[in-house]
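We show some of the complex, not the whole, and keep each chain where it was.
Order of writing sets the labels: A and B. Residues in every chain begin at 1.
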Amino acid sequence: MQKKKGYFGDFGGAFLPEILISTFDELEHEYLKARHDPAFFEEYKNLMSTYSCRPTPLTYAENMTKKLGGAKIYIKREDLNHTGAHKANNVMGQGLLVKRMGKKRVIAETGAGQHGVATATMAAKFGFDCTIYMGEVDVKRQRPNVFWMERLGATVIPVKEGTRILKDAINEAFRDWVSNMDSTHYVLGTACGPYPFPEMVSYFQSVIGMEAREQILEREGKLPKSVYACVGGGSNAMGIFSGFMDDPVELIGVEAGGKGIDTEYHASRLCADDASVGVAQGYKTYFIQDDEGQMKETHSISAGLDYVGVSPILSDLHEKKRVRFEAAIDDEVIEAMDLTMRNEGVIPALESAHAFVTAYKEAPSMKKSDSIIINQSGRGDKDIFTVADAFEDPEWRSFIKEKAGEYGA
Amino acid sequence: MLKKYIEEKRKEKDILLMTHIVIGYPDYESSFKIVEAMVEAGVDIMELQIPFSEPLADGPVILKANQKSLELGTTVKKSIEFGREMAKKYDIPFLYMSYYNILYKYGVTDFAKEMDASGLKGAIVPDLPPEEGDEYITSMKNLNLSPIYIYSPNTTDDRMKYISSFANGFIYCVARKGVTGSDTEFSDDITTYLERCRNATDLPLAVGFGVKDKKDIDFLKGKADIAVIGSETIRLVESVGVSAIKPFIEGLR
């Protein structure tokens, strides 16, 4: 029997239908070849610095620091990436692999739409055909992103199965892939799924942590005390954490607490009691499931964290206690977003705002000489419909009504 | 044992039929009637799918059946009761089909024991390649149950042999890429593919994915041992009703 590969502690693996085995062999081969080719990472970094905006800045949040009165707060600005989130890092990296594999079509799932926009963008840039699967619920929450995917030339397919969110979009993408793997690469959007995805996505995202470590040392002359990232699938968290894994730095992943982790409405796989280890979507990790192994509905105000599983690498780091996990509930998220906008002039995505919640809770009790980094994984523009509803903005409502009137509603 | 059963039956028939149901679809009562009709129509083996919320390898028809069944309250416990009853009542081999998480959460060894105690003969777990299946393979083997493995058109000859070394009962050869429920064009490519399968294993070969009428089954005669009818009977139940099952299956051979 072969030695098991793709495991992180007890998590990960590749639970694949036979039809995909050879496709994953090819992908693994190409990924490992690229990873061991020093020219590849140079090509990747060059692409990211001429097409996106790498290195992204590390912004000192002076006003929030003063307001909270504890550690110095820094924000890693993944929102300044082309397409508005860290998702671009992974997607452009996979795009280079697709070119190497000679495939001509890409598919992807998307929750917040950021990964979909990033993939559609990459496809436009590399000249690939592109199909994006997106849960019907998310299509509604993130309509602007759907619009832009289509304008970028992608076909967006609303998934009407299951809970009609991210996990269902992943299933549908797999269903497409098992029919079209010869021509098609599935650009998985987060550090989940069967090996090599969790490792490969983390590898591309590690550019965040590499930069952040260098930047904070330059600015503060020492390592930060803690690093905060929101955790959907776990790619932005893995990205920034990987820069500090071997350092005496506390790493905190913040999950979507939804309406509270004691309710039915959350998406906390590592903080909540109703999650347990299981195998689905091709990998082994903590899932929010019932006793018999049926996946449960999840809830989060942010589409991008509204996911039933979590990176197997993070599950392992959770068990090993290398990463601490916390949950932020919807109301806190809106409040943290509001604070950040008004005091710092930056607009975190609803996903990213989760990381801000916990950072803002913990910063006041740290020393003034300490510093912390929050990973702002994306920008909040895309969330305008959700945020306008959360703030119950009356002018936005009348604007939409008027617009609907023009359209003959 | 499963292998032996198939070999015996094959002496009587030039091809065997395996059919499939999703337990609890269109409802729990109908499942009984569908199995009854299938057995009466002379089906040789049956797959009983325990519904799962994420049936990754299934196409729209079976996917919907899984969801509907779960909505109606089908549980794993109830599915196992159902399996036990069927195995007791009818004298053909029954297999479970499900996804690995169902076994994993039940406890893989316990699940195998339960299967054995219930009189089922084996299982098909499409998202559990042999590389991930240590406990499963061991516990199935210990109880003389058949872990059914899958070949696909892009499985290499070497890998077919590798897979065969873990398999038991028969090999399930999927006729084409894709998920369940779409049409397959049965052509020379499939003949060549099935020859490759034949050369890689001593186990009987079942062919499924897109087998839907007498023409398809005639094509498979002499090339495979078992024809698998999957989504087609579900479609039939949906469009006509349970009563259509028996005449349909009788017309296949």
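Methods note: a residue touches a chain if its C-beta (ideal position, glycine included) is under 8 Å from a C-beta of that chain, and two chains touch if they have at least 3 such contacts.
Worth saying up front: this structure is predicted, and the values here are computed from it rather than measured.
For the assembly as a whole, chain copy numbers read A x2, B x2.
Simple rule for what comes next: only the chains that are shown with their structure count from here on.
Subunit B has its Cα centroid 37 Å from the Cα centroid of subunit A.
Those residues of subunit A lying in contact with subunit B across their complex are 1-2, 4, 13-19, 21-23, 161-162, 167, 171, 174-175, 178-181, 276, 278-282, 287, 289, 291-295. By the touch criterion given at the top, residues 52-57, 59-60, 63-64, 67, 70, 75-77, 99-102, 104-106, 126-132, 134, 149-156, 159, 163, 174, 177-179, 182 of subunit B touch subunit A in their complex.
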